[in-house]
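Of the protein chains in this complex, all but one are displayed in their positions.
And now, subunit A:
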């Protein structure tokens, strides 16, 4: 696992007088999960758009799977899938029709079969024939990610994949991302949630004011601060623990209900 899936060198991008990216460099190893961490407006989405060939950089180079995003954009698009910040699903179509649409646009054989498989994988089989407009936020996000997996792209960009999701749906998405990486897909995700990066990423890069100010594994980043002091703290359950304990056992049922609704 030493091959490089994404290579970014000196990328700059400005919108008029606003310098969003001021020389960004990083590399992502094949099959790893890389988190681009930053607050709102740090330039995460701009970076993802450049990597997915939606936006041209003002300076610098970026390559995905060895293809230059500016010059070989068609080959880049064949290697990637983008799950943007806002669920890119067609509300009027059913879940299955959405997947079939993407499969057809990727010129794959047997779009219906691919769609059914992904619906099953994402617990959406029963909801597959319903209009997406009737889906909950979590179901919509699952469908969105399922659409990105059509055709097994080598690299997946997830722009703030869990923003706006409830805790249970969030954990489901995390599981999906881990499964992806286990199957050899390279995942670049952006997030503003520290725990998300901590939970998922093999490497974390902190994007701040247009540059990467730190890039390393979680342990490397932790070592930047003075060694931990040992304190004894009474273990109080967090609200998340309580919420998940109360809801967690019924989550499976809830998902089934959701799916059959």
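Note that in this section a contact is a pair of C-beta atoms (placed from the backbone, for glycine too) under 8 Å apart; a residue touches a chain by one contact, two chains touch by 3 or more; residues count from 1.
The working rule: contacts and distances are computed from a predicted model.
Remark: of the listed names "Dihydroxyacetone kinase, C-terminal domain", "Aldehyde dehydrogenase family protein", "Deoxyribose-phosphate aldolase" or "Transport permease protein", the one matching the undisplayed chain in UniProt is "Transport permease protein".
Across the entire complex, the residue among A:12, A:27, A:90 or A:166 in touch with the chain not shown is A:90.
Among A:4, A:30, A:61 or A:78, the one in contact with the hidden chain is A:78. Against the chain not displayed here, subunit A makes contact via residues 49, 52-56, 74, 77-78, 80-82, 84-93, 97, 101-102, 104-107, 131, 144, 147.
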